[in-house]
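One protein chain omitted, others in place.
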Amino acid sequence: MADKKQSKKAGSEAAEIRKPVGAVMVVGGGVGGIQASLELANMGYKVYLADSSPSVGGVMGMLDKTFPTNECSMCILSPKMVEVASNINIEVITLADVLSVEGEVGDMRVKLRIRPRYVDIGKCTGCGDCTAKCPVKIPDPYNAGLDTTRCIRVPFPQAVPGAAVIDPEVCRWLTKEKCGNCVKVCQAGAVDFDQKEREETFQVGMVIAAPGYRPFDAGRKTEYGYGVNQNVVTSLEFERILGANGPTQGHVVRPSDGEEVKKLAFVQCVGSRDTTVGNGYCSSVCCMYATKQALIAKEHLPGIEPTIFFIDMRAYGKDFEKYYTAAESRHGVRYVRGLISGIRERQRTKNLLLRYADEAGCTQEEEFDLVVLSIGLEAPCGLKEGLGLEVNEYGFAEADPFLPVLSSRPGVLVCGAAQEPRDIPDTVTQATAAAGIASQALHGARNTLLTRREHPPEKDVGGEEPRVGAIICRCGSNIGGFVDVPAVVEYAKELPGVVWAEERLYACSQDAQDWIRQVVEENGLNRLVVASCTPRTHQPLFRETLQSAGVNKYLFEMANIREHCSWVHMQEPENATRKAQYLVKMAVEKARRLEPLVEGESGVIPRGLVIGGGVAGMNAALNLAASGFQVYLVEKEDELGGLARNIHFNLKGEDVQAYVKELADRVEREELITAFTAHEIVDVGGFVGQFKTLIRDAEGRETLLEHGAVIVATGGGQYQPTEYLRGEDGRVLTQWELEKRIAEKDPALADVERVVMIQCVGSREEERPYCSKVCCTEAAKNALALKELSPRTEVFVLYRDVRTYGFREDIYREAREAGVVFSRFDDDVRPDVRDVAGTLQVRVPDANLAGEMVVLNTDLVVLSTGITANPDNAALAPMLKVPRNAEGFFLEAHMKLRPVDFATDGVFVCGLAHAPKSIEESVSQAAAAAARAESILSKDKIVTEGVVAVVDADKCSGCGICLQLCPFEAVTYDEEKKVAVVNTSLCKGCGTCTAACTAGASRLQGFRSDQIFEQIEAAASAWRE
Amino acid sequence: MAEESKKNDEEDIRILAFLCNWCSYAGADLAGVSRFQYPPNVLDVRVMCTGTISPYFVIKAFQEGMDGVLIAGCHIGDCHYLKGNYMTAKRFQVLREALKFLGLEEGRLRLEWVSAAEGEKYADVIRSFTEEVKALGPSPLRGKKAAKAEVGA
Partner (left out) sequence: MSDLKTIVKEKLAGGADAFLCLKNEEGTVLPALITDADSPDLEFVDVGESRYPLGRILIDLQREYPDKRFAVLVRGCDERALIELSKLEQIDLDRLVMVGVACSTEEAEACGCPRPYPGDIALGEKVEAAPGREVIDEVESLGDAERLGWWKEQFSRCIKCYGCRNICPMCFCKDCALENPHLVEPGVIPPDFPSFHIIRALDMTGRCIDCGLCEEACPADIPLRSLYRKMQDIMEDKLEYRAGGSVEEKNPLSFLGTEHDIEKLEQE
């Protein structure tokens, strides 16, 4: 990388020189761009979010589900999109391409070309009247062209902005000055054919590039007959077929005849790991998305028989392995190792004959109804031209080997798949990291360009009779397909207190929010019930909307008629409808008793605490310091460095030891960081903004640290094997021991004639059913290094799947080219290592040779040992009030969209504490965690929840039971009045105290007993109807 | 007529589930997202933590004619509020024994720990609890309010 040194400076030093501009241009409105924008706005910067398409959302917006939780993609993305739309500090610029980027860190000028939409976003309500009257049919891009839409249309129901757009190429008016129906029919007068393409330059401090990727053009692999064979579709198309809001409403049918699919095949690695199309890399996500699609297809059509044809099953991420094994063993997804060499269509049936070489090398043929090509990810356009970035041989942005968000160009950060194929959580992590790095350069200008949202003053609804409005959401067909929504609306209308009820296709879409505001105002509603999905994801959105209508946001209640109803009673629509009605009744009854709540405020100590001084911890600390915050860094060991001290060089040959040392030096030099080595955490008290942590050194001396946020970077451990003669025979090494000897250029290595590496030692086993993610790459890397050291040395790698995802695939290929022999063994067998009269011998049935036993006499056996969770996590978790998973790694708040957050406010996680990962991934996560912490530390106050306990002093007899029941010690005793008092900024709102108060003096606001009693009564009375 | 309504009653088992927001409600969400099907006889009340669940809530539910009451929260050690569910565990023991002494069948009240990742477990719990309550039949405490409603109707 040309100016790596320079780009490293991008973060901090350059910013000191002149006053930066407190705004950032984010290029690309997919999940990465959305995340970066929200973070930046939250940290106090003005954001321009430019996307070349007419709506933000990116590819994630087209996905039906996400792995490995099978969560509905749109359901988790949509609230974020709406947040983008409603954040006044984020300016969304659609149909925009970057023409040029000029200037330096802190002061950059981005020139955009903005294509005309021909619809005034400010006027369009997204009603769809124009679409109904537009005569020009076009393939619907949102549905991957599988069905049609009209030339003028809202891109998709949840689009942001939720306004229509006209395709100028086919518009009759724009091409022939004919028609103009839309202008006539639009009551809002939003259609504007006078709009012209224009160029505009934006002044910003930094640029974050998040343009995502380009799907591989499947037509290039002619042997699969994509575009010729009707029943061969791409995975993106299949995603839309699975989508309940897709062209077939989620029915798994074939394009040729609309028949239900019985035999379904997935062809993996289409356009990936394939040098013939110039893509030597692995696309990292296809194995998992194919597994997901197979599972979802089965869910939609239980009789379907999905088969996945693959080379290696790359289930390397957190919980991926469990997902994959469950798919195979419990859900009947068939996995076949084999490379598809050709697809032939049967003329009459349009069925497809797949020809493939099985592992034994024999050619097989099998017939399928539908074939899905798992297409890879290619580099997006515009990295080089518009953004001026250097790209690698595959066209992806060149990046710093340790912190990949740093591009070749200072001032331009890059995140997500534009830099390397990656999945959603990694993209979100990087986007967050990029926001943090940008802030390091710009923090001098924080809050300078910010506009603050004033909600309309809250209407005083105190003495008013409850006027409840009820919205019943169809959620496309997710609810509407199983629940008789009109019947629920009718039922709701009859409920006491309900003055208005209506249904809505997507209650969460952007235009729906405007509509809600309007109906609240028009009908004088003072309580709102939305019957849709789970309040866990959507309540904040609706509350915000309610607030913008001048109604206290706590006067809101949700009925979950999707996750808890339509989706779990899919075979019994009548019962589902009745249950939905009952749930609505319960929500309405509670809503009638809701009262406006006031939120409290509490201060923030602008200091961070980082627990763990490994690579992740040191980076987190340095990042926070670079943004101008004081940091305490607590490390258990006597010296900083952690597990990375065992790694000597990375894929690009960089010296990891030097890197670790440099980090430690920087930590030492950094005045804002106070490092406490050989200290342990004794106790953590307090809460977001005001933590108090007690630490202790070896002599038992204690120090109390006060800080506003915590970053958990406790690292991991290495599995200590006892199998394979480890510990008994000195010729059995671990991968790290070998690496050390390579790095030290141990001369003895040159004489080694044969080395056998064994993969998955301690990983993907019953006790640790996860993939350690790094060992395959590590083995390939060391094998190659051995070969370089002495080409004569024979290297065998015994593996189960080679999981060299992303650009790591290159090193796997290079290793094979250098003569390293990779030989696979089955999941249910293990190689046998023994000492035969002084000769070290490895025996293993080779899966590629139909299980034939291979016997290798060898000089060295190298074990690729897995990564384990840090046992200290067990003690730390309860102190921090955060959960761990079954394997002992910390469990983040949300697998996809909150990868470094905990559910507990103000506590974040990064590195191996979270899951096994590579160094650069740890560094990215550390930057992300620091950014998240910064979003707290950069505020002068935190607004606390309204759901807290309060004690009615008149009713309290001062028995004091509640005092000792509070896990957060939020309740104190007023000695004078002899009553209990709740400190609302400490109270977390669990209600444990309230349940003990026999007098009902202590009440949890928003969950008062009388409100719950009403819910119970509503449930009971509904049933009695 | 009486026979018929009794039969209907047997089918129409009413279960009220109190779910804590962070684990069990999320587990129920996951059951939904994963499309695990279970009987529709359960209505749920979301509370922030099972610690909020006063024994009064359960009494109220039975009083109102519920045939079964489920309390589901985070596993011990996983409570989002640390120890809220400790109190749930203790209160539950007392409550269950009290109801037993009163003569309400033990099977009508259940406490389960269901994590956010246990969608399948949630569905299983609902399935098996529904079966169990169905086998017990309508609650003997159902009568009064039901009768009242009939009079009203």
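Order as written gives the chain letters A and B; numbering starts at 1 within each chain.
Quick note on the criterion: contacts are C-beta pairs under 8 Å (C-beta built on N, C-alpha and C of every residue); 3 or more make two chains touch, one makes a residue touch a chain.
Not measured: the values here are computed from a predicted model.
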| item | value |
| --- | --- |
| Contact set of the excluded chain (shown chains only) | A, B |
| Residues in chain A touching the chain absent from view | 878, 954-961, 964-965, 967, 973, 978, 992, 996, 998-1001, 1009-1010, 1013-1014, 1017 |
| Chain B residues touching the omitted chain (full complex) | 55-56, 59-60, 63, 76-77, 83, 85-87, 89-91, 93-95, 97-99, 101-105, 140-141, 144 |
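Operating definition for what follows: only the chains that are shown with their structure count from here on.
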| item | value |
| --- | --- |
| Chain B-touching residues of chain A, taken from the complex the two chains share | 69-72, 299, 534-536, 560, 562-565, 567-572, 575-576, 578-579, 582-583, 586, 878, 881, 883, 885, 903-904, 947, 965, 967-968, 988-992, 994-996, 1004, 1007, 1009, 1012-1013, 1015-1017, 1019-1024 |
| Of all residues in chain B, those that touch chain A in their complex | 12, 14, 16, 21-22, 25-26, 28-38, 40, 43-49, 51-57, 60-61, 64-66, 77-84, 87, 91, 117, 123, 145-146, 149 |
